[in-house]
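Every protein chain but one is kept in place in this view of the complex.
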Amino acid sequence: MKTTTEKSAAIDLPRRVAIKHAVALAGAPWVLRHAHAQSMDLGPYQNAKINWRQAEGQTVNVSCISAVYFDNLIALTPEFEALTGIKVRYDKVPPGQIRQKVVLDLSAKTANISTHAADPMYIPLYAANKWTEALEPYLNDSKLTDRAWFKPDDMVEAWRRANMIDGRTYGLPFMGETTIQTYRKDLYDAQGLKPAETFNEIIANAKALHNPAARMWGFCMRGMPGAGQNMYIYPSIFRAYGAKWFDAGGKIQVNSPEALAALEWYVMANNSYAPQAAQNWNWPDIADAFSQGTLASYIDGSSAAPVLTNPDRSKVIGKIGYARWPKGPSGNRVGSIWNWALPINAALPEKARHATWLFIQWACSEETQARTSFKWKGPNKRYDVNRISMWKNPDYLASISTAGHNFINATIDGMTLDSDVDWRPRVPQWPAIGETMAKILQSTLVGQIKPKQALDDAQIQVERIMRGS
Amino acid sequence: MKPAERLAFAERPERRFALAMAAPGVLVLIVTTTLPLLYLIWQSMHNINLAMPGMDRFMGLENYERMWGDERFWAAFGFTLIYTGSTVAMQLVIGLAMALLILRIPRAQWVFRIAAILPIVLAPVVVGLFWRSLMLTPDFGIVDFASRSLGLGSHNWLGDPVLARVSVIVIHTWQWTPFVFLYMLAAIAALPSDLFEAARIDRANAWRRFRYITLPLIRPAIIVVVILRMTVALSAFAAIYAATGGGPGTVTEIINLYAYRVSFAELSLGYGAAVAVVLLALTMLVAALLFRVRREA
Partner (left out) sequence: MRPGAALNAVRGGVLMLAAATLLTVWAVPVLLAVLTSLKNEKEVLAYPPSLLFEPTLKSFVTVLTGPTNILPNLTSSLIVAIGTTLLTIIIAVPAAYAFARLKLPGKKPAGFYVLATQLVPPIGLIIPYFLILNKIGWMDSYQGLIVVYLTFSLPFAIWLLVSYFEDIPREMEEAALLDRASRWQAFWHVVLPQARGAIAVTVTFVFLNAWNEFLFAVVLGGATVKPVTVAMYNYINTEQTLWAQLSAAALVAMLPVIVLGILAQKHIVSGLSAGAVKGTGRR
């Protein structure tokens, strides 16, 4: 006769099997992640002469937005957890709210968020408030960083510098982009047009192809108001016209004659050649319109390439060409500098900060960038890696070559030649200034106010903001 | 015991019972709202600007003085009145009309009740986005397509200042009228039907029945639903934010949205708190007036 324990074991078997199945089903993603973890190759990481497990047992909380590059990183995270013994938790916050949520956490020093996808224009704010750590001590500490392996200087310089204040780095770029011209190569070829080299040529090209009756608009820029929306494009025009954000006395000036000319061009170009809806459009809307074949050209971020070449959505695959920003009247080409930077929350205790640093180092390392881009087995590819050496890597280039004609050169030139770290005023008050300018920009675009009046009003408001009231 | 004493004595258990029933609710509310409210008022009397950390200081009522002269605040105030007034009025009229209409069709009522709940159930964020991108976009959206097909031409529904205001009011009304519809449906259906029988026998027509019997009886319900809709309209956020972001420029910015912008986009927490306090005062004022009207009903 079976003993009680044997009997209970025998009785329990079917139940245990059932439970196991239930757990398997419920925990399937978890199981899959760990199965993946078994098959992973941590060799390239272990080449680094640091102890990856020095912060074992810590938890890192990451706030990021929903995007292909982060999704790939999230899926890869089991490798990091196996490598370091550090647990990572992600909080996906919509882009419209992430800055606010992070600022709330940083300013209250509640240390809920270890690192996050930071807007480089907020770095001056972080630095002024000492909310995030200067990263040089981490980069230079041989126990924390193997510089020879990590190669920090390999990351795109413009992006690194965008995250620096007074020579100190506050965030490492995880991904980045620049703004470039995107145009319908097939239509241009048919009409013998070339991508614009000057602002006038943009207008000329737009005019040649502009045919709203046939649902084809010549040119488009963002109209949606926001510091990160229409104020992502206008500053390029502002600088291309030779306007300066700071006058001789170091005061912010937004209503110089050059600024006025820039605003007038922006308004003229969009009102003449963009669909009326563009007054409210952000870049996904523009990308959608272009991929539906209703735009002849536009200027916006290079990371729209995956959208334009997505066979599920785009009607213009194979018909796309790219080029650098044209030269403005001052002879400058000024692209945007954009990256999502990963900072370290200064309110964390020391061990947690080390753990966060290890995470950042892992995410920005060459191997991880490769694994989330051209080595990625899924359909989503990245067009935005953070290392300049990778932009010369034939495998990476092959993976993004489907973007279209001249994408690689245009993007590389844009990142390296057309970048101007100070294309927007890097002051702690940027959030307020950006929002104010954004509203006024859109008001001008819809014709509510004249450009000169708009900029003069903006100047008054900006001065108030800078005074701190 | 004398009769009067007996009555008072009999009341005590009722009062105790009433306290026991109501206390948890009132206590929870006191705890969860008073402290934050006090904090909000405290914040509104300071200058707290996250962008300029060294400049935090006590300001007394200076923030409120600043608001007095703040054009953008008054613009938001004006639009808030227009927005709240028109959407609540429209919700009431349409919702009531729908309820009266549907009550005449007893058999298919459940269809309408389920259909009515759909707009309310759709998340406001999605509502705003759908209206913005799929419906109202000039040249690309469905409403635009429909208006063109009807010969009304294409318009800049969300970009033209006047049309944008109309659009956000329409969106909010669209989403919340079903609530009024359902609430009024229940309220009217709960009225004793013999009154209506009597009126019908007296040959009163539909309008007279409505005006002299139904309306006075449902007046308390109307007031409650107006207060409820008004508070929702005053604190509307997700749909407007998704649809226009307060634009074009700032024309569709209601006070709530302005407070959000000031606090979170301009990082001026003290001033933002002050705007929120003013919004609260405004809301309480209107609610107090409506409450007084209800008391008299």
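Order as written gives the chain letters A and B; numbering starts at 1 within each chain.
Going forward, a residue touches a chain if its C-beta (ideal position, glycine included) is under 8 Å from a C-beta of that chain, and two chains touch if they have at least 3 such contacts.
What you see is a predicted model; the values in this text were computed from it and never measured.
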{"item": "Listed residues B:51, B:67, B:88 or B:116, member touching the removed chain", "value": "B:116"}
{"item": "Touching residue (missing chain; options B:61, B:142 or B:215)", "value": "B:142"}
{"item": "Residue among B:67, B:88, B:221 or B:251 that touches the chain left out of view", "value": "B:221"}
{"item": "Residues from subunit A at the interface with the omitted partner, ascending", "value": "61, 63, 65-68, 71, 75, 89-95, 97, 100-101, 104, 108, 110, 112, 215, 284-285, 287-288, 291-292, 294, 303-304, 306-307, 310, 312-315"}
{"item": "Contact footprint on subunit B, counting only the chain that is left out", "value": "11, 13-15, 17-22, 24-26, 28-30, 32-33, 35-37, 39-40, 43, 98, 101-102, 104-105, 110-127, 129-131, 133-135, 139-140, 142, 145, 174, 177-179, 182-183, 186-187, 189-194, 220-221, 224, 227-228, 231, 234-235, 237-238, 255-256, 259-260, 263, 269, 272-273, 276-277, 279-280, 283-284, 287-288, 291"}
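Keep this in mind: only the chains that are shown with their structure count from here on.
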{"item": "Centre distance in Å when subunit A and subunit B are each reduced to the mean of their C-alpha atoms", "value": "37"}
{"item": "Residue ranges of subunit A touching subunit B (in the complex, touch as defined)", "value": "96, 99-100, 103, 107, 125, 128-129, 212, 215, 223-227, 275-277, 279-280, 285, 289, 294, 428-432, 435-436, 439-440, 442-443, 445-446, 448-449, 465, 468-469"}
{"item": "Interfacial residue positions of subunit B with respect to subunit A in the complex", "value": "47, 49-53, 55, 66, 132-133, 137-141, 154, 156, 158-161, 241, 244-251, 261, 264-268"}
